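A single protein chain has been removed from this complex, and every other one stays in its place.
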Amino acid sequence: MNVTPPLPKWADLILLPLINLFAAFFVCGLIVLAIGENPFTALNVMIKGAFFYPESLGYTLYYTTNFIFTGLAVATAFHALMFNIGGEGQAYIGGLGAAVVALLFGPNLPMLIVLPLCILSSAAFGALWALIPGYLQAKRGSHIVITTIMFNFLASSLMVWLLAGPLMQQGQQSPQTVLFADAAQLPQMREVLGYFGFELANSPWNLSFFIALIALVVFYILIWKTRLGYEIRAVGKNQEAARYAGINVAKIIIIAMAISGAFAGLMATNEVLGVHNRVILNFTAGYGFTGIAVALMGRNHPIGIFLASLLFGALYQGGAELDFEFTSITREMVVLIQGMIILFSGALAYMFNPSLARLIARISAPKEATDG
Amino acid sequence: MADFMLQLLLTFDATLRLATPLILCAMAGIFSERSGIVDISLEGKLLSGAFVAAAVTALTGSPWIGLMAAICASVFMSLIHGFACITHRGDQVVSGLAINILASGLTIIIGIALFKKGGQTPALSSDERFRGIEWFGVNLMDNIPIIGTIYRQLISGHSLLVYMALLAVPLCAFILYRTRYGLRLRAVGEKPESVDSAGVSVAWLRYRALIIGGIFCGIAGAYLSISHGANFVREMSAGKGYIALAAVIFGNWRPIKAFYACLLFGFLDAATSRLQGVDIPLIGEIPIQLMLAIPYIVTVLLLAGFIGRPTPPAAIGVPYEK
Partner (left out) sequence: MSETMNKTSGANAARYALELQGVSKSFGLVRANRNIDLKIESGTIHGIIGENGAGKSTLMNILFGMHRADSGKMFANGEQVNVRNSADAIAHGIGMVHQHFMLVNRFSVLENVMLGSEGGSLLKQGKQATIARLKELGDTYGMVVDPHALISDLNVGMRQRVEILKALKGGARILILDEPTGVLTPQETEQLFEILRVLRADGVTVLLITHKLAEIMEITDNVSIMRAGKMVGHRATAETSPQELAELMVGRKVLLNVDKDAPQTNNVLLDVQGLGAMSSRGHRILDDVSFQVKGGEILGIAGVSGNGQTPLMEILTGMRIPDRGHVEILGETISHDAPKTPKQLREIGVGHIPEDRHVHGLVLDFEAQENMILGYHDGALSGDGRLMDRAGIRAHCETQMEKYDVRPRDPMLPAANFSGGNQQKIVIAREMYSNPKVLIVGQPTRGVDVGAIEFIHKQLIALRDAGCAIVVVSVELDEVMGLSDRIMVMNDGKNIGIVDADKTDTNMLGLMMAGIEQEAVA
């Protein structure tokens, strides 16, 4: 048996994730090389595309907003040791929640009432869509992973049916709702900041970004400052000790899943209320799955999630730039990077752990190492 | 009446065609899950198999080389899965998810790099595909009413890969229940300690299960792109890997039962396209989304114990440590 020395905290929290991230990028670089392009040129294009053009930062932050929500969703469930793969479906149903309120009240009520209702409704619908798998796991023992996968497909079927049927715009053939009334449209950052005298290039960056930032803070307070968060973490770390402490484990699992779904549902505030102003087919576009990579990279901590969201936001926006600069590599490069990150930061998270630990032990105690 | 009969036969025929990739993937899923490894990466293996089959066939002109290459690609994906969850005891779900996303990205990137067609592969001529094989004496049998039609429509005329899928089911059942390897495989998914204490390597058993699964998924992928279809298109697997996984669960991790589940799901798929826009007396128009969602609904109900109790391999999802 190979007993490895424990990794110092800084190495575990910062160095190891960076090594895993580097490994993911390294392999992607090799693939770019194999395709016959220069990976550094590609990286350069992506960085420029993500930050340096007038509108690029706005786009990056627009994508970032999605990933904060879906990353928080995955992280909340992770804290209770639940693997919520259903962020995609929960976000989709969250869009339905926003649409129901926007279509019903949008034309008649003022924005200050409609918008908050829309936001709450998207969270509530997302929560409901996650609560059911949570309940089935806690009370009936169905595996959360499989159930949430199935709920993604169910959400998709339901939304296709609604968008091509009851919710479809009259006299139109494309599966989408009508445009929401102005009262149900989230203001654009360009307008908001323009009001304060800042000139911004055109981008879909909207007020939901602030909702995402608030969500990060709420998440932090919830998980580390409230009794509920304490119980969620206790259940996630040691279910037996949680039971000993008088915590109702099943209840906590259900609640954690509902909160997780609420975060995912809030993604609709960006895509539905902020950008499209209607529900369109597949507006979630895989962002829910990216949330898994975000949570894994961000180590389920709000700061980590914010940074990882920013990284993925930049990747998505920079990746779009690849389409213009190259003929042989495209924005799907981002999907590849995402896959590699999930592989290295998730499934192989501790592959480098033993060697890194030995290395650090050797550096910090060079004398013993040479003696031995 | 004869027309209805023919319609029914054509639906069954389509069922078989649509069920073929499900059957092969389900058999793959049975192998890896029976060995104790959760396999949500069926989807990714199917997708990479489909792409590589179409791409290699387009480049070489030989569907056989395409098929072999698809198998290799899919097995390679299996090995990554094994490396992460057997060798490094990583989370099996995370690893499977990574493979699905990798497959999704890689197929498009390499497709564009090779063919510059927005992720599609060039259309294959009919010589470059596995096409339907007309069985002996079809014309002769035509003279016999009903049986002749059944023979022509349902039994004869499928591609080789469809027959391979049909053969895969008894083959799997045979391996699982009649061979030494099958006994050990079933044991390792139930109680790896029992295998270990008998002096047999747990890791090597599981790797072999994943490799076998990779082979099946590769064939399934090739069927999608060079037999059923004539080229690869983006996200061609379209969730079939997950439906196959549902079929595995529905079939309680048994080959024959999972095969029936695949046929059922294939039939729903085939019937859906036929019922679209059709008014059925008394019921009215059936929403096709509802029919397409049935596999997912029954899986959820099944897992929750509302219709019977599934009995997954006892040690599934748990990395083995001595």
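Per-chain residue numbering starts at 1, and chain names A and B are given in the order in which the chains are listed.
The rule we apply is simple: a contact is a pair of C-beta atoms (placed from the backbone, for glycine too) under 8 Å apart; a residue touches a chain by one contact, two chains touch by 3 or more.
Everything numeric here is computed off the predicted structure, so don't read it as measured data.
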| item | value |
| --- | --- |
| Partners of the unshown chain among those that are drawn | A, B |
| Contact residue for the chain not shown (choose from B:123, B:256, B:290 or B:314) | B:314 |
| Identified contact with the non-displayed chain, of B:131, B:186, B:208 or B:257 | B:186 |
| Subunit B residues touching the omitted chain (full complex) | 177-184, 186-187, 190-191, 193-200, 311, 314, 322 |
| Missing-chain contacts mapped onto subunit A | 1, 3, 221, 225-227, 230-231, 233-234, 237-238, 240-248 |
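To be clear about the criterion, only the chains that are shown with their structure count from here on.
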| item | value |
| --- | --- |
| Whole-Å gap between the CA centroids of subunit A and subunit B | 30 |
| Footprint of subunit A on subunit B - complex, ascending | 38, 40, 80, 83-85, 88, 90-91, 93-95, 97-106, 108-110, 112-113, 116, 119, 239, 242, 245-246, 249, 287, 289-290, 292-293, 296-297, 299-300, 303-305, 312 |
| Interface residues, subunit A side, partner subunit B - complex | 31, 35-36, 83, 85, 136, 140-143, 145-147, 149-151, 153-154, 157-158, 160-161, 165, 289, 292, 296, 327-330, 332-340, 342-343, 346-351 |
